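Data block below; observations after.
With one protein chain removed, the remaining protein chains of the complex are shown where they sit.
Labels run A and B following the written order; every chain starts at residue 1.
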Amino acid sequence: MMTIRVLKDKTAGGIMFFLTLSSMLLVVIMGIGLFLKSAPVFEEHSLGELLFSSSWKPMRGEFGFLPFIMGTIWVTVIAVVMAVPVSLLTAIYLTEYARPVVRKYVFPALDILAGLPSVIYGVWGTLLIVPFISGWLAPRFVDFSTGYTMLAGGIVLGVMILPLLVSLFIELITSVPEELREASISLGATRWQTTKAVVVRAVLPGLVAAVVLAVSRALGETIAVLMVCGNLPEIPGSLFDACYPIPALIANNYGEMLSLPLYEAALMFAALILFIVVLLFNLVSRVVLYRIEKTFS
Amino acid sequence: MKLKFLEEKLFKILMTGAMLTVLAFVVSIIYSILTKGWGAMSWDMILKLPGGGFYIGKEGGFLNAIVGSVYIVGISTLLGLLISIPVVFYLNIYLKRRSQIAYIARIAYDVLFGIPSIVYGAFGFTIMIYFGLKTSLLGGIIVITLLIIPIFIRSMDEVARQFPREILDASYSLGATRLETIRVVLRQIAPGIATATLLSVGRAIGDAASVMFTAGYTDSIPTSLSQPAATLPLAVFFQLSSPIKEVQDRAYAAALVLTLIVLLLSVLGRYITNRFSKHKLK
Partner (left out) sequence: MKHFFQALSLPVKSRAYPFNAPDGKVANLFRPDRKFHRDEEESELVVRDLNVYIKEQHILKEINLAIPDKKITCIVGPSGCGKSTLLKTFNRLIDSVEGARVSGKVLLNGTDIVSSSGPEIIHLRREMGLISQKPCPLPMSIFDNIAYGCRIHGIRNRKKLRLVVRHYLEAAGLWEEVQDRLNTPAIRLSIGQQQRLCLARSLAVEPRFILADEATSALDPISSKTIEELFVKLKQNYSIVMVTHTLRQALRIADNVIFMYLGEVIESGPAERVFNRPEHKLTRKYLSGVFS
């Protein structure tokens, strides 16, 4: 009787361990799979050429990823620059100032924002942001713009990473022990001074890690950006130019990638770049966030 | 002396402004989808398959996409739960609290959680080529399952980690094995698991980039695992890129359906969390 129970316990443990291990290994398998698939493109092109050439002519076997890399970087930078201040201020307001009633209504709203599918953001972008740029904003700076621009991509992406940033920030700020705040306030500091000098400073590495995490999320965002950013394989010169981020490149061309030599390998290489960058960013920021969680608990 | 109060005031205004901006975005997105979608909505949209000449603005709806999404997400959710619930229990009950394996595993799942769905799509596509599969329902299911496993694990793990360690010890000291103790834990965290499931389903149903590669798109309802399947997000995406207004309208209607589903899941999740906490320790 007891032996059977222990046997069951051990067997279940074995199965669980197997499931845990194999699902963890997915990271490794994914990396290897993408690498093997993209290997052929390295045989004809050097890594430097792939990353720093701006000539993208799949028909002639030229695969320069620079326009896409630049497009990705720019869109992400715009998104982060716009989203970080807004989300930091919102998070501080919600944790340090807001009354419970406010929180009760804002948190569900943030949840909704976080839960909306990417394609919905895309639809919203084409309905509102693109016309806004082409009809109102762009004419004040440049002669003509379709509205399908890097700026539109950045704005949509910025809104998309808002809820992630706010929730990470809130988590960090609430992890600061109340005694620290009380100590500062009892010295005669205002609430804002306390926030600035004590709370934010205490979790600064965490805030940076949270931003890095949001950047990695932004880097991989596909459909929404694809729908509003114009998709021209050129290095964008201004905010009102179209751009072509890497995820959009993969998504737009998967259909024809089997028809040209090396095209598939090149696109898999694009996925591999994304994979590696996102992996590194995630690893670093998660480790930092875990450390902070540990110090305060 | 005056300055610091001025600074406080200024930042308070800025913060309120920031929060209102965020809220304005939420309202603007929901409002634009609702109004645009409602205008294009009709019973035909959700009850009919695309008819002939659908893509030049004729008869039909997007039932194919609704059914396809339900198939893919339903089966993937089941498979995902089957894999992730044991993993969550392993991490929280079989392993010790400060176990190195658990630490590494959590980071691994966080990383997997962060990997973009387009990469999952590309990876899924290579697997499918490797096994000689065409874009199909099965492909979509495989890739969505892989995609939601880390989401499942991490969100359930958050719930399970809150479970008081002393209760485990109390159960062990009565002579229960770890496997038997799971029952106690399960009772307590079941609402958490339900909520996590709903949120992950919301994720899965809205994901377009991964199924684009693997499930394909079709105008009919798949009758076997090897046939391609349409999905709601792709229905929005493809139809919106059409120049014809009627087709675009259908994209808006599909977007409305998708949004409503996601909102419903979110409300349901909230309800469950609030409702079922009878035995919960404070």
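Annotations for the structure displayed:
Note that a contact is a pair of C-beta atoms (placed from the backbone, for glycine too) under 8 Å apart; a residue touches a chain by one contact, two chains touch by 3 or more.
What you see is a predicted model; the values in this text were computed from it and never measured.
Note on the chain not shown: across the whole complex it touches A, B.
The residue touching the chain not shown here, chosen from B:Asn64, B:Ser171 or B:Thr214, is B:Ser171. Not every partner is drawn; the one left out touches subunit A at residues 1-3, 5-6, 10. As for the chain not pictured, it touches subunit B at residues 96-99, 164-177, 180, 184, 187-188, 278-281.
Convention: only the chains that are shown with their structure count from here on.
The geometric centre of subunit A is 17 Å away from that of subunit B, both derived from CA atoms. The part of subunit A that touches subunit B in the complex is made up of residues 5-6, 8-9, 12-13, 15-17, 19-20, 23-24, 26-27, 30, 33-34, 37, 85-87, 89-90, 92-94, 97-98, 106, 108-113, 115-124, 126-128, 159, 162, 166, 190-193, 213, 216-217, 219-223, 227, 247, 250-251, 254, 267-268, 271, 274-275, 278-279, 281-283, 286-287, 290. Those residues of subunit B lying in contact with subunit A across their complex are 4-5, 7-8, 11-12, 14-19, 21-23, 25-26, 28-30, 32-33, 36, 83-84, 86-87, 89-91, 94, 103-112, 114-119, 121-123, 125-127, 146, 149-150, 153, 177-180, 199, 202-203, 205-209, 212-213, 233-234, 236-237, 240, 251-252, 255, 258-259, 262-263, 265-266, 270.
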